[in-house]
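Scroll down for the structure; my scribbles are underneath it.
And then chain A:
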Amino acid sequence: MQSVESFVVISLIKSVIAVFVLLTAVAYSVWLERKVVGHIQNRWGPTRVGPFGLLQPLADGIKFLFKEDITPPHVYKTLYIAAPMLSVIFALTSISVIPIGNWVTIAGVHTPLQITDVNIALLIILGVTSMGVYGVALAGWSSNSKYSLLGGLRASAQMVSYEISLGLSLIGVLIMAGSFSLRDIVDSQSGVFWGFIPRWNIFHGQTVAFFVYLMSAFAETNRMPFDLPEAETELVAGYHTEYSAMKFAMFFMAEYANMITVACLATLLFLGGWHGPIWGPAWMQAILPVFWFLAKVFCFLFLYIWIRGTLPRFRYDQLMAFAWKFLFPLAVANLVITGLVVALRS
Partner candidate 1 sequence: MIPISYYLVLSGILFGCGVVGFLIKRNIISIFMSIELMLNGVNLSFVAFAAQWHALSGQVFVFFVMVVAAAEAAVGLAIIIAVYRNRETLNVDQVNLLKL
Partner candidate 2 sequence: MLHLALFSIFGAICVAGAVNLLVQRHPINSALSLIAVMASLAVEYLLLGAEFVAAVQVIIYAGAIMVLFVFVIMLLNAGEEERTTGSRVAILFGIPGVLLGGVLVAWTLIQRSGTDEVALGALPGSPTTIGWLLFHDFLLPFEVTSLLILIAIMGAVVLAGKPEAETRQAGKGH
């Protein structure tokens, strides 16, 4: 049993590494998006800054740092400055309970590859998603302009409506796994059935839940085809109209960090987490699960970007009708059927 001090020190080191890795991943998912959407639209995307445009995020970061940070005179100062910080804080918090691999022993320390292994991890992620609405709502209101207020209200109403189907779609997985801990849910997806189909939840009965989760997650993170609140052709730029330079960059970072969190969660709950073919010597057996996890997260991010480049966006009333009249009953039906099947089997 570890002492409190060693636990705190190890957790601090892991937190620093996780935040650093997450922020780099955010920067490069921006690059990935610009490249992929560019190729879908039959053009190159960033190519000039470094080979294949790989240094473009660095150039963007420098631009955001040196841009003039304008604070319009008519805003509520405290909330205006706090809102993007709130968005980023909540976007980075949910990474703390996401496991990326098995327990490893690095330099004599036996530790799981996540910052902490809580047994209500899924509830914590849902809680942080619920709190993320505040960044958007307060940004829209504190900017004191009609475009921002309408955009902020629409975005928060959208996020709150899709939170319900998001949560309900996850309960089917919970019933099958029997625990809120993400590590236990992944462990319940090990093994194969019929000899070669892996026992991932997406094949093992939660296909409908996977699609409900997919669509709710797109709407939660305000991405195409649900990105009406921040589309340029609609309300100028929605809730971040009055923001410039670093504060706008923070909203941007929060959106992509949310995307990555959702992709990680989908991998853990529906695609079997870090399970995959494992071979080789001991050090490779520790690294391969991480590699499978990252590969699945990358596929999910690619799917996000692919859909963004392909589909047109929903109108706001279509969006809300979709949430309340289609996804919510579908998620409840999935929950009832899963519960019945599990109860009748045991």
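Candidate entries met the following condition: all candidates are chains of the complex that A comes from, given by their letters.
Here, a contact is a pair of C-beta atoms (placed from the backbone, for glycine too) under 8 Å apart; a residue touches a chain by one contact, two chains touch by 3 or more; residues count from 1.
Just so you know, these numbers come straight off a predicted model, no measurement behind them.
What touches chain A in this complex, out of the candidates 1 or 2, is 2.
Those residues of chain A that touch candidate 2 in the shared complex are 4, 79, 119-120, 123-124, 126-127, 130-131, 133-134, 137-138, 140-141, 149, 152-153, 156-157, 160, 180.
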